[in-house]
Structure formats: structure tokens, C-alpha cells
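The other protein chains are all here in position, but one chain of the complex has been omitted.
Labels run A, B and C following the written order; every chain starts at residue 1.
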Amino acid sequence: MKLHEYQSKRLFAEHGVPIPNGEIATTPEEARIIAEKLGGAVVVKSQVLVGGRGKAGGIKLAKNPAEAQILAEKILNLEIKGLPVRKVLVDEAADIQTEIYLGITNDRAAKKPVFMASAAGGVDIEEVAATTPEKIIKIHIDPLLGLQDFQVLNLAVGIEMPRDLWDQFNTVAHGLWQAYKSFDATLAEINPLIITGDNRLIAVDGKMIIDDNALFRHPDLESHRDLDVEDASETEAKEHGLTYIKLEGEIGCMVNGAGLAMATMDIIKFFGGEPANFLDIGGGADEQKVAAALRIILKDPNVKAVLINIFGGITRGDLVAKGILAALEEVKPTIPMVVRLVGTNAEEGRELLANADMITAETLADAAQKAVAAARGGN
Amino acid sequence: MKLHEYQSKRLFAEHGVPIPNGEIATTPEEARIIAEKLGGAVVVKSQVLVGGRGKAGGIKLAKNPAEAQILAEKILNLEIKGLPVRKVLVDEAADIQTEIYLGITNDRAAKKPVFMASAAGGVDIEEVAATTPEKIIKIHIDPLLGLQDFQVLNLAVGIEMPRDLWDQFNTVAHGLWQAYKSFDATLAEINPLIITGDNRLIAVDGKMIIDDNALFRHPDLESHRDLDVEDASETEAKEHGLTYIKLEGEIGCMVNGAGLAMATMDIIKFFGGEPANFLDIGGGADEQKVAAALRIILKDPNVKAVLINIFGGITRGDLVAKGILAALEEVKPTIPMVVRLVGTNAEEGRELLANADMITAETLADAAQKAVAAARGGN
Amino acid sequence: MSILIDSNTRLVVQGITGREGLFHSRQMLEYGTHVVAGTRPGKGGEWVLDGKVPVFDSVQIAVDVTGANTSVIFVPARFAADAMLEAADSGVNLIVCLTEGIPVQDMMRVRNYLDQREVRLVGPNCPGLLTPGESKVGIIPGNIAIPGNIGVVSRSGTLTYEVLYALKEKNMGASTCVGIGGDPINGTNFIDVLAMFEDDPKTDTIVMIGEIGGTDEEKAAEYISKHITKPVYSFIAGATAPPGKRMGHAGAIVEGSEGTAQEKVKALRAAGVAVANHPEEIPDMILGD
Partner (left out) sequence: MSILIDSNTRLVVQGITGREGLFHSRQMLEYGTHVVAGTRPGKGGEWVLDGKVPVFDSVQIAVDVTGANTSVIFVPARFAADAMLEAADSGVNLIVCLTEGIPVQDMMRVRNYLDQREVRLVGPNCPGLLTPGESKVGIIPGNIAIPGNIGVVSRSGTLTYEVLYALKEKNMGASTCVGIGGDPINGTNFIDVLAMFEDDPKTDTIVMIGEIGGTDEEKAAEYISKHITKPVYSFIAGATAPPGKRMGHAGAIVEGSEGTAQEKVKALRAAGVAVANHPEEIPDMILGD
């Protein structure tokens, strides 16, 4: 789950990272009132979960409260990369002398978190990573030991942080690590961490991604979820314990297991079709899940045929068949359905489906070819 | 540093361990008022840092506030194993069905903390440890990983904790571990942890010893120090960065290094004398430390001769000599002093002491024999 | 012979009283696996599966009483890290964790702790192991594979079944099938299993099923070119997956240009591996050689 800039920065601040004074506004008037409270110049920043907000006009400097109101109105009317701007963060404008990049993420190859820092922080950090990766210092953190002071020192030396700021940098680095750790982040990033004219470090922008698998430990973060970034069908699928990703093709897929689901998409393509979605009903799927999955697939108007490929392991063929029957009952689809059941209780499942109006297949290749043919026939 | 029962229990409670309602009283009247507030029967418990308080009459059950006042008066007038009772803890009386022992300490051989539990808790736990050690379940905790739920489960199963109390036990065990860890304890102990008639776990008595070396991390705990348990001279020594332990003999010793200090005591004994103290001036001792050390030694009226044995490494002989001269100037001792300086800057030290009225020695054996003879001669 | 599990495997099932734990314990027992114990805190003393398998409160007791040497974990994600650590401290030498959805920071701690001990973890988020005709630890349906000389290793669950099933349809059997799981941090990787198959006299041919995300397949390719003398066949799932989308498995994230199916296929082919267009091609490719 991605968190907004303002949410991320507040979580960092809880662990001692200095952030600008600022508040969230949902109307231009609120933005003005906040700017009045803060005094002086402010930055009005759209809170949407995409990159490139600045280039899209979503971040503006306002010299006074009246200007803050005008800019907030403009920004709140923006749509950035398809996402509406519903909130703006009004932050005290900072005196930026230097921009530093700081980030922690999981390094799957090392099986450890990796702490990254660069003196070339700011909007171009991805460019830096691509063209001059040696400018990004990386230090792995032992997950049992945690971040150590000497590692922060190595980061500070590596990015040539002025020595009089090392103590502040230590606080920021440990704060970021604590936030990463205590909120089960898969990414915790400050970009830029700025050095001000009066020699203070401030986290001007922040980003966190929380491990969805760990949200049970952070029920309070559930309220931070932004549904705008999530496709309605994907969200509905998630509520049913399914993983659904909409694609552009015409053959709807329902498969158990992510690997097999991808392989099914691949074989559809191999035989000349285009998958309409990725859909993994997961292990041990029951009637309700299967019915929900079929409803979600059939909602997509591009779908011309459906391929159901279930290889029973934890998932049982009979329960899948019952789910299919229940969904057919409810949705009464008019497009052709190809079904292939193999594995645990597949026999029982096939018997249950014998009377339904479905195309059956023995092999995956057979199923894919039949689905491709059916989708063409349905045009 | 040893903590009192009430201090330990409060630190446990900060980490979620249930303790009885109760407060500290320094006068009988306060004890009555607390008992009134608590209502019902209370236990009046002397707060002194020695074992065997109950057998010494330092723990009494009072049926009502009036009785609490009378008992508190008695207890506050007690001296237990030489220590005055200055405070009593007035706790709600608990309905004790079962007494369990729980403790965490450092196992130096395993280089890990060890969590101990026994169903045979209460005052006889030391007897249990000595005669039926198999009744004490021990589980080592990885210091990097910390206490895990499965380990608590193994403790619970090991002491046959009733299953309906496992969740409560988990809270208590983790609370004790957190207290041990976050306060740098070398011992954190609940004895007894009781099961009440209505099936609750309560830590009725508690004990903590804090690692003196870690007190810099816990400046707030300094106020918990009880000076009664510390010999005045030992405390004075500590303030000067010295380690002094008073013994019963007649030869005062000043040595650098604990091992050499012990060896010096041993050799005094070997040659027929008795050491009056252990005194380690530590590494890198300077003038001030040496002068303080000599003053402390000479305060002991039993001392008939002093043996100064300094083998310079970090400690420099010239600085030691200057310290001795400063102390002699101030204290003007009348008893014989034997001095042996070897190692770093020993030459310079010996030159400085050449004019002082002291007996010198080349070897440790020589020094010890001269000190023993001098102590006898001085009788 | 075979790798990791065989007829000497004595299994304790962590979470045996749950729906999945019980269902698959019965399947394993019926397959012939020596399921000697189960655990569920608070249910020690009960017996399950028609009185055939005793339940203990902890793995330690199960190991002490029954001599279990392998553990399989069916507990929910939030308890899985503790279950793996418990198994690691109890004296078993193989832990197979099927649980899906374990927080990645939990897995980093577990993996770094396990690396200090003499115990192998397979998984998590995997279907487990099958040595056809001898032992099955996990949820791979026993009837989709027959004994043979093909070693199968895979990051995917059901995709593995496809391959085993396709092999069986051509009357080809497996020595051992190892599902290493699709999570970004796991206990056993391709290279570990490739090395075991290379040393296993029962295995003549290796099938490796990968998918997009990470660089384990690329590393495996490098290892194969240096250390593996037996023929290797492969399929990589996810050629049609759009970049930047998370396809169910936490591992299957394509970041930048790293870990695409195209790259993995290229690396494997460069290492002399025959890569199939779809999983059902594999048996014919092996027969064709």
C-alpha cells in the first residue's frame, strides 16, 4: 500500500525526522487559512500517488495566503496521470541549499534491507540511478542487528555530508530506519532531504510503501489507503481474497496460482489470443471466491471468451465447479466458457459441470486453443 | 545496581505485566491512608535490598487500615540484616492459589540471556534450584532475535501452566523480557508470579539488577539508587572511579587492575598477612584518583600498613607517584607504606618518591613480605 | 535415492488441526509419508486422522517423542515466522513452509537467523516436495506424478503440477519435485536444488520452472553453465505480464528492466538450457533429445 507524501512524512516525524510545518487542505479556503497560520511563503503540493507531480503543475510556491488559495484551487482541479487531486499539503517553504536522497528498501538478493543515499537528490534521482549509479551509496542492514551508527557514518562520509551536520544526519537516518521497520515498509524514502541556509536537515518530501502482507500489524494504517489509485475491480477482487489485474485483451482468465495464471496468459498469447486479465483465485479457493472471480471477469466488456484453468492442489475441483455453477446461475453469461479442471477432486468437479453449457479441455494447450477460437467465433 | 521490589514492579508494569494495586509509604499514617484507598486487606512490605524479608518480620498481612498503620510502624522500625527499613510498600492482598517463578539473567557460558521458569515458585526457589534443578525450565534467548512466542509456549508447557492462562502468560513473559532488555538488566525476576482464585496472573514480588556499565543509557534510574546497601567508602571510591571493597585484615592495598589486586591480596595472605581491602585504581589512573584511593584506605582504622603495587601499562608510574605525594601531604599517615612501581614510567615515578619516607620493593613477593613485616612491627 | 525427502522422512505437521493442515496431512499419510506428529498449541494430547497421529503442544515435544526430522508448516501468515523459528530450534533438519503472505521483514529476520543454523528451509509460499512413490511433504497432488529420473524445481505451485502432469501423461517420472516458492525472500533457491540434483544419482535430467521478477533464474543460468553437467529444461512464466504490475507472487514484480521473462530466457539459453514456449512442451523436448 502506497502512502501519500503527507502520511509518510508524519510517520517519519513520529520517529524524530524533522519535516516542514504544514497541514492538509481539501479546499482552497483551508489552504489559505493554513498559509496564514504558517506565515510567510508556502508550498502547495498535490497529494496523488504518482510521480512527476511537479512537472504536471501539482506543486507550486505561494508567496502569501491569497496566492496559496488561488494555487490550491488550481491544483485541486487538476487530474494528474488520470488521478484526481483531492487534497493538497500546505508546507512552509524551505530554504533549500542542497538536496540529498535517502531511501531504504528490501534487497531480495541480499535478503537484507538496503539503505541508499546520494548527494544528488531531488527530482532527477532516477536519472542518477540509471546513468551514474556510483553516486548512490548503498549499505546493507542486518535485519537482526538493525541500523548501526557506524553505518550511518559510512553513508554520511559516502555522500560527503558536511561534518557539522553528522549528528542531525544520524537522527534522520535512524528515524527513517525506525519508520521503515516499525511500519513494515517495503520502501521508505526521503527525497529530497534538504540542507537549509541555516544548516538544518529537513525532509521536504517523503514516500512510503507498506507491505500489504503486514497490514494486520498496522490496522490504523488501513485508513491511509487511497482508493483512487486502485482499479475498482482490482479492489473488489482483493476484498474477495483474489488477485485481479485488468489487461487489454479479449480472453478472460481464471486460474489458481500466480505462476500458472501467468503461464495461462502466455499460452493464450502463444496461440494467437490476448489475455483480458490476470486472475489468481489463490490456494484453497471456495465457491464464493470462484463466483466472485467470474463476476469480476464478466464485468469487463472486452471479454469475448473465458478460460478457466484450475489445477487442484489445495484448491479442490468440486468446490470450484460449485462456484462456477453458482456464478452462471447469477450472471447468466452469453459468451463461451472454456473450462479445464485437473488435480484434487477434479473428477467430482467435472461431473458437477457435465450439464452446464461449457467447452471442456484436457490439456492447457487444448484449453488455450479452444478459448482463442471461441473468442474469435464470438466476434 | 539493585532495585527495590516496588521499583522493579513498576518497571515491569510499564511493559504490561499485571502487578497488585499499591503505593509506597514512608510513615505509618501514609500506610493507613493507602490501605483505606485500596480497601480490603493489604500486605505491608519492607523495602530493603536483602533477601529473607518475610522471615525477618518485614512482610505482614493487615486486615484493615488501622492494622496496616500498626504493622507499618513496626516494620519501619525494623533493621533487616543491618539495613534500616525506610519505606514500606502497601499492596492489595492477593488471592494466591499458585506460586510461579520467572526470571531472566545473563548466561555467560552461553553468551545469551537465559529465561527461567518454575512451577515451584515462592520463597523456596533457591532450595528448588539447589536440590531439584530439573524443576526449573531454562530457555536461552538469542540476543539479536529476542524472545519468541514459541519459547514462551515451551516455558508454559514446561511448567504445566494451565492452558486458559497461556495468553496472559505470554503477556507477562514478553513484559519481563522487554523490561530486562530496555533497562539493561542483568537480572529481572518475578517471584512469585501468582495465579489468583479468579484465574489471573499477577506479579506479586519483583527484583531487578541493572548493569552498572549501562547506567549511562538510563540516567533516570540513578534516582532509584539505595545508598543504604552501599558501604560509604565503597560509594566514595566509586565516585572517584575506583573499586574498593572493605575486608577484615590489617594491610591496606592499592593496586592497578582487578586481577593484580586480587593476586596482591593472595600473596599477602600467602606470606602470613591479611588484606584490609580490595582496591583497584583502574587503568590510566591519575594523581587525583591515587590521592583519593590513599585517603580511603587510611580511613580504615584496622589498617596497620599499606602496600602500593602499581604495574604501569595504561597507568603511568610518574602520575601515580605524584598522587601518592599529594595524598601524603594531605593525610600525613603515621603507618608504614610499602611501594612497588614497575612498568610504564616507573623509573620517573620512583625518582619522584625517592625523598618520601616509604619502603620500596622490587618484586611482588618482596613487597608483600615487607608489608606483612611492617604491619607486625607497627603493632 | 532422491533429494531432501525419502522413505526415512519422519514428518511433524505444524498446524495439523486446521482445515488445510488436516486435509493435506491425510493426503500425505495416504501417500505413504511417515506423518509421525502434528502440533497445535493447546491441543497437545489429542489424536487426529482416525487416531493415527498424535498432536503435541510444541515442535520440541513432538521431536523428542516421535523423532521427527522434518517439519511442514500450515499455520497462518501472522504465526508463520514464529513457527519456522520454532522448527529451527527443535532439531529437525528440514522445514517446509507452505504459508502464503508472510511479511517480507519477518522473512528477512527468519532467513538471517536460519543461516546461522544447520537447518534447511524450503519455501515459504510453496507447494512443498514430492519424491514419487516414497514421500510427499506439502500439497502437491500425489497422483499427478510417477517415479522417474527427472528432477523438477519450481518457483510456482500449480504450474509445477502442470509440468509433473504433462510428464506423467507421457509416462515420464520424477526423482524429486521441489517447489521453492515465489516469495522474494525464501529458504532454498534454484542453485541449492540444482546442486542437489547434480549430485543425485537418481536424477538424469533437470526441469526448472521460473517466473518473472528477481534475478534468481539469471544466477541459476550462470551456475548451470559452470557446474551442471546434466541436461536442463526450463519454462519461464510471465512473458505477457505487463511491467510494473504485481502478479500475485510478491516476487513477480518487474522493476525497471530487471527480471523480465525475455532476459531470463536469454540467460538460460546462453547457458545451454532448452527453454519451452509453454509448460506442456517440456516432455516432448526431453523425449526429442
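In this text, a contact is a pair of C-beta atoms (placed from the backbone, for glycine too) under 8 Å apart; a residue touches a chain by one contact, two chains touch by 3 or more.
Not measured: the values here are computed from a predicted model.
From the options A:Lys37, A:Lys63, A:Arg86 or A:Arg163, the residue with contact to the unseen chain in the full assembly is A:Arg163. Only one of the listed residues, B:Pro20, B:Pro113 or B:Gly323, touches the absent chain: B:Pro113. Note on the undisplayed chain: of the listed residues A:Ile96, A:Leu153, A:Val229 or A:Leu328, the one touching it is A:Leu153.
Counting over the whole complex, chain B has residues 106, 108-109, 111-113, 142-144, 181, 184, 186, 211, 213-214, 216-217, 243, 245, 247, 255-263, 265-270, 275, 278, 280, 282-284, 311-315, 342-344, 363-365, 368 touching the chain that is not drawn. The omitted chain makes contact with chain A at the following residues, 142, 144-145, 148-151, 153-154, 157, 163, 166.
The rule we apply is simple: only the chains that are shown with their structure count from here on.
Among the inter-chain contacts, the highest number of C-beta pairs connects A-C.
As a whole-number value, the distance joining the C-alpha centres of chain A and chain B reads 55 Å. Remark: chain B and chain C have CA centroids separated by 54 Å (rounded to whole angstrom). Measuring from the averaged C-alpha position of chain A to that of chain C gives a distance of 28 Å. Residue positions of chain B with contacts to 2 or more other chains are 144-145. Multi-chain contact residues of chain C, defined as those touching 2 or more other chains: 109, 113.
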